[in-house]
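Every protein chain but one is kept in place in this view of the complex.
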Amino acid sequence: MLGFNDYLLVSVILFFVGALGVLFRRNLIYILMSLELMLNSINLTLIGLAKYSNDTNPQVLILLILVVAAVEVAVGLGLAINLMRVKKTVDVDLFKSLKG
Amino acid sequence: MALKDVLILVVKISIVIGGMLGVVAYLTLMERKVVAYIQERLGPNRVGPWGLLQPIADGIKLFFKEDVIPAHVDKLLYIIAPAITMTMAVMPFVIIPFSKSFFLSDINVGILLLLAISGINTYGVLLAGISSNSKYSMIGGLRVASQLISYEVALSLAFVGVVLWNGSMSLVKITEAQHVVWNIIPQFIGFIVFFIAALAELNRIPFDLPEAEAELVAGYHTEYSSMKFALFYLGEYANLTAMSAIITTLYLGGWQGPWLPGFVWFAIKTFVVLFVFMWIRWTYPRFRFDQLISVGWKVLIPLALLNIALTAILRIYI
Amino acid sequence: MKTVFYINALFSLIFALGVIFGKNPLRSALSLLLFFLTIALDFFFAGSEYLGFVQIIVYAGGIIVMIAFVIILLGLKKESPDYDITVRSFTGIILLGFFALGVLYGLAKSVLHLIPKAPYFDTSAAGIGDALFSKYLLPFEVASILLLVGVVLAFIFAKKEV
Partner (left out) sequence: MNAHILLPEIILSITAALVLIIEFLTPRRLQFTGTVTILGILLALFYDLSMFRNAGVGFFGMVKVGPFDRTFDLVFFIGAILLILLSFDYFVEISGEFYFFILTSLIAMMLLAKSIDLFMIFLSLETLSFSLLGLIGILKQKEFVAEASMKYYLLAAFSSAFFLFGIVLTYVVFQTTNISEISNKLFASGLTGIKPALIVTVVLILVGLAFKVAAIPFHMWTPDVYEGAPAPVVAFISAGPKAAGFAIILKIMLNGYQSHPELWSSIFAYLAVLTMFWGNLAALKTRNLKRMLAYSTIAHAGYVLVAVVSANQQAYAAIVFYMLSYTFMVFGAFSIISMLGDSHSNLEDYAGLSRTSPILAFMMAIFMISLTGIPTTSGFISKFYVFMSAAKTNHIWLVVFGFINGAISAYYYLRVVVFMYMMDTREELAIPYFPFLRSVMWIAVIFIFYLGLFPQKVFEIIISAL
């Protein structure tokens, strides 16, 4: 019998896979994609919550989280383009000029 | 589901897909004939009477050509790209009502399905452009990406007008709601926006920059040959048919019409729209790329928003 | 139903790992696309067709195309030493692992009792719209400000001149 806990389990695992990607990769584009993984796995919890409490509100939250995710990607890609123009790389570990 | 229902569904699906493929094959001939008459030529007339067997001959030729996969391509993406295009071109017919009772399925959020399909459809062309690993294809792919993103916004906003006016996202209900007045009259601005955005989505002249022969050889499918090229070629016409059918359903009343049976009306309207598409293709010159983007963002999207506002006002006060 | 859900979840996990361990940026972007499609499938399983399609439209139609576009524009190719494990990142990963286990443990130890709020699960666009424009009106407005900020910001960063 499929229950809410299954949704929760899968979503926690996917969330931390995304977090792993953020910590682990050095390319800004990969970090952006990992952030998207994190936000989407949160949506999985919400849809489980909606389904098992017969509630419309989590679905609204999912829609608004989609907005946030879209904004994050758009801004991040704009940043990547700017970084490429200014510093000729999007490798975040190579940014070390600010060290006092 | 009983076995009988499954059988009926299978028969229906095969009718739709078969009919659709036949139509697509003959569209290539139609296009050539139309351009011939526009340019005061005769067009293909050697294979069969009035050139009627020409598509079959073309098909055989393409199928038996050598299938070249260039050495420098990303093989997986290169192979799935044409498949995506063709599949996604057929998908809209799942929910289009061909007549009062003949349709494959009716889902509540049909219009969203159409948008989702056109979203995925982008990837066929985009992947073809990227995986080919050649400059022309790459530029073609980039152009496709930016063009489709820009015009999809206008397209969706035009959809919103229709949804607002008819109060439903199901294509069956939208068609039924048009039995007095076709949507083209109350949604005229929306129709214009939709039609222009559809031209851009289909990569047709005057918006065919992704495959502009004069600049990019053949754009994203420069490196394709044989079967895969045929899939792109047919996919393009399948998309054209699908878009015409969608325009017919959303704006021209679908199967609604007097005297004749619904299916015939649907076919007639679709062919009229198809003809208009071809007519435009052979009449207008190509846009420049910056013009294309600025038309999308500075003209179509504000117009579509205006249309939504007007529709909302009309809905409230009428 | 449970098996279907978990098979789908397995695919989600595979595609997610494909994203974070991928070598070719473009392949990773496509893997991300497939990941989003599996999440959309989860929405369909839960009965919310509307959200499933919105998910496909927003991610497949918009976000991934944008990412792919930038990848081509910046000419990112396979970078072989794209990640290496330093002492710092290693400790980070270990800490993250413990954190994840802690979260799972905490959630497993507690009794999450969901009380149905309505007699049936309303997944229609109309129901979502009602909630969006009544209870969630202010978040909706704030989200619109957020979108505006995002648009202006992306524009400012991406344009050539100052």
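Labels for the chains are A, B and C, by order of writing; each one numbers its residues from 1.
Here is the rule we use: a residue touches a chain if its C-beta (ideal position, glycine included) is under 8 Å from a C-beta of that chain, and two chains touch if they have at least 3 such contacts.
The model shown is predicted, which means the values in this text are computed figures rather than measured ones.
Looking at the complete complex, one finds that the omitted chain is in touch with A, C.
For the options C:L10, C:I94 or C:L107, the residue in contact with the chain missing from this view is C:L107.
Residues of chain C that touch the chain left out of view are 102-103, 105-107, 109-115, 117, 134-139, 142-143, 145-146, 148-150, 152-153, 156-157, 162.
Hidden from this view is one chain, which touches chain A at 4, 8, 15, 18-19, 22, 28, 31, 35, 38-39, 42, 45-46, 49, 53, 55, 58, 61, 64-65, 68, 71-72, 75-76, 79, 82-83, 85-87, 92, 95, 97-98, 100.
Here, only the chains that are shown with their structure count from here on.
Chain contact topology: the protein chains form an open path, each linked only to its neighbours in the line. Distance between chain centres (mean CA atoms), chain B to chain C: 30 Å.
Averaged C-alpha coordinates give centres for chain A and chain B that are 33 Å from one another.
Annotation: 5 Å between the Cα-based centres of chain A and chain C. Counting partner chains per residue, chain B has no residue touching two or more of them.
Touching two or more other chains at once is no residue of chain A. For chain C in complex with chain B, the touching residues are 26-27, 30, 33, 49-50, 53-54, 56-57, 60-62, 65-66, 68-69, 72-73, 124-125.
Within the complex formed with chain A, the residues of chain C that make contact are 1-2, 5-6, 9, 12-13, 16-17, 19-20, 22, 25, 28-29, 32, 35-36, 39, 42-43, 46-48, 50-51, 54-55, 58, 62-63, 66-67, 70-71, 73-74, 76, 79, 82-83, 89, 92-93, 96-97, 99-100, 103-104, 107, 112, 114-123, 127-128, 130-132, 135-136, 139-140, 143, 146-147, 149-151, 153-158, 160.
Taken together, the chain A residues at the contact with chain C in this complex read 1-2, 4-10, 12-14, 16-21, 23-27, 29-30, 32-34, 36-37, 40-41, 43-44, 47-57, 59-64, 66-75, 77-82, 84-85, 90.
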